[in-house]
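Just one protein chain is left out here, and the rest sit where they should.
So, chain A:
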Amino acid sequence: MDAITGAWQWLTTAANWAGEKGVWHRLGEHLYLSGLCLLISCLIALPVALWLGHLGKGGALAVNLSNVGRAVPTFAVLVLLTLSPLGTHGDWPTIIALVLFAVPPLLTNAYLGMREADRDVVEAARGMGMSGPQLLLRVEIPLAYPLIMTGLRSAAVQVVATATLAALAGGGGLGRIITAGFGNYDTAQVVAGAVLVAVLALTVEGALVLVDRGCDPMRGRRRGAKGPRTGGEGPTSRGAGRLDGAEEARTDGGAGGDGQTGGEEVAAVRKPA
């Protein structure tokens, strides 16, 4: 209880919010770094994933990238980059680490989304005479949209979490409040910083869920498919929310790259559900 009242007092003290080490400044650093890195990661990962998905190549790369990324400790990468010659160049170690950890979820999910777009629909569109770019923009990307957004969401959460860890390696951001608290044995500050970080992460996740719903290119049609055409079973009837659970199992499924043992089991059974 002490810690909670202490944290509340810390958070309600105006002095803790102002200045170079204040919450506003740290929040600004955190958001700036996260936003910048998410943008760079999207610019790198999405074109590659959409292109590979369109061609239907490089699946092993896209899936294994995620698995390798999971095995590499964020903390280790941050410290290694800080000790490398790059360490003297301000925020660069942090930016590179953030991008490295945001690319795999974006790439893997977008690629899987492209590959899981209903082949029959894609074939039909090709049969209707759509060109490659038309197919990509008007059929495959809209169908892959739910998974692309899932990738974006997990990348954003990852970036916010990694930016917090940057404080351990001497970077800025809200994590600094926590590490400073640990350094001064100030439990109130540690808890207050942790609450701020947790609230930020959950807010980012929540905001992206809303963006996801608002921008869904298939929004009207997905809902329509449930109504009159009762037989609508294809990917069009999978709402974004519904996919949430299934897709986690599917992206996680390919762990270790030997799909046929565990991973595809999940994917295969999850799809008709």
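The working rule: contacts are C-beta pairs under 8 Å (C-beta built on N, C-alpha and C of every residue); 3 or more make two chains touch, one makes a residue touch a chain; residues count from 1.
Basically, contacts and distances are computed from a predicted model.
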item	value
Among "Polyamine aminopropyltransferase", "Oligopeptide transport ATP-binding protein OppD", "ABC transmembrane type-1 domain-containing protein" or "Acetolactate synthase small subunit", UniProt-listed name of the chain not shown	"ABC transmembrane type-1 domain-containing protein"
Candidates A:16, A:74, A:109 or A:150 - the one touching the absent chain	A:74
Chain A residues touching the omitted chain (full complex)	2-3, 67, 70-77, 79-80, 82-83, 157, 160-161, 164-165, 167-169, 175, 178-179, 181-182, 187, 190-191, 193-195, 197-198, 201-202, 205, 233, 245, 248-249, 252-253, 255-256, 258, 260-266, 268-273
